[in-house]
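Missing here: one protein chain of the complex. Every other protein chain is in place.
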Amino acid sequence: MTRRVASVDQVSTTPLRLVTVEDRNVQIASTIAVPVIETEAQLKALIVSLSGVDAVGAEARAAKLSTRSIKKSTKLAAIEMAISMIDLTTLEGADTPGRVTSLCTKAMRPDPRDLTVPSVAAVCVYPDLVAHARSVLGSSPVAVASVATAFPSGRASLKVKLMDVREAVSAGADEIDMVIDRGAFLSGRLGQVFDEVVAVKEACGHAHLKVILETGELVTYDNVRRASWVAMLGGADFIKTSTGKVTVNATLPNALVMLEAVRDFAETAGRTVGVKVAGGIRTSKDAIRYLVLVNETVGSTWLTPNLFRLGASSLLNDLLMQRLKQQRGAYVRADEFSGD
Amino acid sequence: MSDARLDVRKTYKLLINGAFPRSESGRSYEVTSAKGAFLANAAQGSRKDVRDAVTAARGAQAKWWNATAYNRGQVIYRLAEMAESRRDELAEHVALAEGMNSRTSQKTVSASIDRIVWYAGWTDKIAQVLGGTNPVAGPFFNFSIPLPSGVVGVISVQESSLLGFVDAVLAPICVGNTVVALASEARPTPAVLLGEMTSSSDFPGGVLNVVTGLTGELAPVLAAHEDVDGLDLSGVTFEVGDELAALAAGSIKRVFRPHEKESDSSLRRLRAFVETSTVWHTIGQ
Partner (left out) sequence: MPTFAPTNSAGIDVSDRQLANSQLGSLEYDPAPESAAIAKLESSYGLFIDGGFSDGEAHEQFATVNPANEETLSMVAQASAADVDRAVSSARRAYDKVWSKTTGAQRSKYLFRIARLIQERSRELAVVETLDNGKPIRESRDVDIPLAAAHFFYYAGWADKLDHAGFGVNPQPLGVAGQIIPWNFPLLMAAWKLAPALAAGNTCVLKPAETTPLSALVLAEILEQAELPPGVVNIITGDGSTGAALVDHPDVDKIAFTGSTEVGRMIQQRTAASHKHLTLELGGKGANIVFDDAPIDEMIEGIIDGIFFNQGHVCCAGSRLLVQESVADEVLRRLVRRVEQLRVGDPLDKNTDVGAINSAAQLLRIRELTAFGESEGATRYTSSCELPQKGYWFAPTVFADVAQSHRIAREEIFGPVLSVLTFRTPEEAVAKANNTNYGLACGVWSEKGSRTLWVAERLRAGVIWANTYNRFDPTSPFGGMRESGFGREGGRHGLEAYLNV
């Protein structure tokens, strides 16, 4: 004898589908306006009013999202997206014009045999190599980004920092990656950090400003959230995790907290700020995890080089290899692509 | 005609919410000694008395539990002091009720008082014995603490009018419960006396409520009362206990049925009306 479990009618007549871009773009009108910051007291009051971050929860959320399974055409799309978001970076004392030339060439045509591969978003160099990079890139859409403001420590007078910025901009930089004064931030001088961002933003002129928080030195997620807001209130076009020059660089939970900050800032202040993760991102898998994080935290609006960047150097080759592997169906040699 | 003084006979009343009312039904019943001599009149409690006692116990629960464990220990120890000072009276009642000689009854009273002291000492130790931290595999601080079940209904043993009563009511009280106790039907006076002593020992009203009367009439009311969280069935036969346990199931009560020989050192009674509450908290910077 066999019994059957009764069927339920009228469940739904629409087929199975996955969540679409539209769903993710649900946006809700801003409810709180951010006041104009005129005094340090106002700034501190606003910063202190931000919600705390529970470290365990933030790390658990990031870990959970990193289990997303990105396969097949999604993976290919994600790889190309990641390529287009790279700030291809060389920040070594031993950098030479030759190396920068090679980097720029690769930035414009990451895979010389396949022109459907998008160019990267920018090359990122020290200020003295901006002019050279600019001349190699010519009229290509690849931007020139330059670290300035006494990168990476930020330990110089404001005057020197501003001069550093102006020189880079006048040499042709489209984007400036500044570092905040972590010492000032950690000792509570938020006004000083804010003023520096405002001054650097002004010195940037037409160039876009990325503010490096150096999350590895801020240590706590509360600090990362607070520093994100100071930078955004000061006029940052992007907030960026790290210089890549300290022990702890970009991490998924730090990026999560920063993405939450830009999302909330967009809602309350009505201005969209980008996020750049940098340092230690070497594999396609890493990069895709960040894209998933963006996708599910701020929505696909941010999935554009205008609003999300990956600061990296060796990542590009891995993305190219994985792309080729997706196309060929077999793993490829590391030597398939140029070293620089 | 004798010129001996006519004694003043006491009617033994209920203890509800720190007061000593007669039964709302107005009934009383005659309590006799083990040898059948008239001993006293006791209030014959009703369903409504049980109801009022449960309401009192519920009302007192939060206050009793929120008192510090140290304070609860002090209060219970104070009861031992009061019992000690009125030990002869207790012994006389135990002797008459249980048909003991005075030497045995004094020993029983001593054992009962010592038992009260034992419970007094448990209030601030039970959490460490039954609770603790749990090493979960993750960034969480996790600890378990014993909480009282709430309101416990006690059907006290019929034979042991004092010592049995002490065990039955003080075990749940010392871990933070409040109690509605049905005293031994035939031998209620030691329990009533001890109840009187609680009111002069800083017990908040309602922590211990004592209802005297017919067990067969009152026990089912207590067992079925949905605002009673736990039920001690020490004072009924196995057959009656089965019926009461079935009634208790209506509101998922914790039911305590004694082992044939309950060891003195067993923590069963202390564990019987304790709930383990486990708290997780994240650990992070």
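Order of writing sets the chain letters: A and B. Residues in each chain are counted from 1.
By definition in this document, a contact is a pair of C-beta atoms (placed from the backbone, for glycine too) under 8 Å apart; a residue touches a chain by one contact, two chains touch by 3 or more.
Everything numeric here is computed off the predicted structure, so don't read it as measured data.
Checked against the full complex, the one of A:119, A:228 or A:313 touching the unshown chain is A:119. Across A:102, A:153, A:300 or A:338, the single residue that touches the chain missing here is A:300.
Screening B:23, B:105, B:149 or B:209 against the full complex identifies B:149 as the residue touching the chain left out. Checked against the full complex, the candidates A:111, A:175 or A:214 give a single residue touching the omitted chain, namely A:175. By the touch rule set out above, chain A reaches the unshown chain at residues 1-8, 11-31, 51-54, 56-58, 60-61, 67-75, 77-78, 80-81, 84-85, 118-119, 121-122, 141-143, 174-175, 208, 237, 257, 260, 266-267, 270, 272, 291-292, 295-296, 300-301, 303-307.
Within chain B, the residues in touch with the undisplayed chain are 62, 129-130, 132, 134-138, 140, 142, 144, 147, 149-150, 229, 242-243, 245-246, 248-252, 254-255, 266, 268, 271, 275-282.
Keep in mind that, in the parts below, only the chains that are shown with their structure count from here on.
Centre-to-centre spacing of chain A and chain B amounts to 67 Å, using the average Cα coordinate of each chain. Contact residues on chain B toward chain A in their complex (touch as defined above): 138-140, 282-285. On the chain A side of its complex with chain B, the touching residues are 54-57, 59, 219-221.
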